[in-house]
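For reference, the structure is listed below as structure tokens.
All protein chains of the complex are present and in place, except for one that has been dropped.
And now, chain A:
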Amino acid sequence: MTTQALPSALAAIVDDFQALSEPERLQLLLEFSEGLPALPERLNDHPELLEQVVECQSPLFLTIETEKNDGGQAPAVRLYFKAPAEAPTTRGFAGVLHEGLDGLSPEEILSVPDDMPELLGLTRAITPLRMRGMTAMLGRIKRKVAAASGVRA
């Protein structure tokens, strides 16, 4: 698997991680955790609209919304995440997926390989146990996108 198969924003993030040493990769993940946008108020007031990804070590909730585009363009998928500040690793994973996938079309998101998190080069520093949470998060997003757009994952 190479980064060429990835949507460009996600490929750029993977390149950034791969260019760094292991401790610097952790620092970058921390920055992604700080950059994760807060939920919009309408979702904050309705936690039942979000689904929990139970494979994550810390509570992580997410949902997607599809914005129809005028003029025959593909719709844009918007991603929303909620994770506590005490869970920076989980927030960092969510931040990577948000920056890499938010606003893309369903087809672009569904084309992301399931094992993409391994490309970040964090498995040793984070441990496989913790990486599993990010893989589960990506899987959940793809399943929800597939269900919403009627495309098979």
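Note that in this section a residue touches a chain if its C-beta (ideal position, glycine included) is under 8 Å from a C-beta of that chain, and two chains touch if they have at least 3 such contacts; residues count from 1.
In this text, contacts and distances are computed from a predicted model.
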Note to self: I want to check something: the complex is missing a chain, and I'd like its UniProt protein name from "Alpha-D-ribose 1-methylphosphonate 5-phosphate C-P lyase", "Chaperone protein HscA homolog", "Cytochrome b" or "Sulfurtransferase".
What the structure shows: "Sulfurtransferase"
Check: Among A:Ala11, A:Leu50 or A:Ala125, which one is in touch with the chain left out?
Finding: A:Ala125
Item checked: Listed residues A:Thr90, A:Ser105 or A:Ser149, member touching the removed chain -> A:Thr90
Check: Touching the missing chain, which residues of chain A?
Finding: 26-27, 29-30, 33, 52, 54-59, 85-90, 92, 124-127, 129-130, 132-133, 136
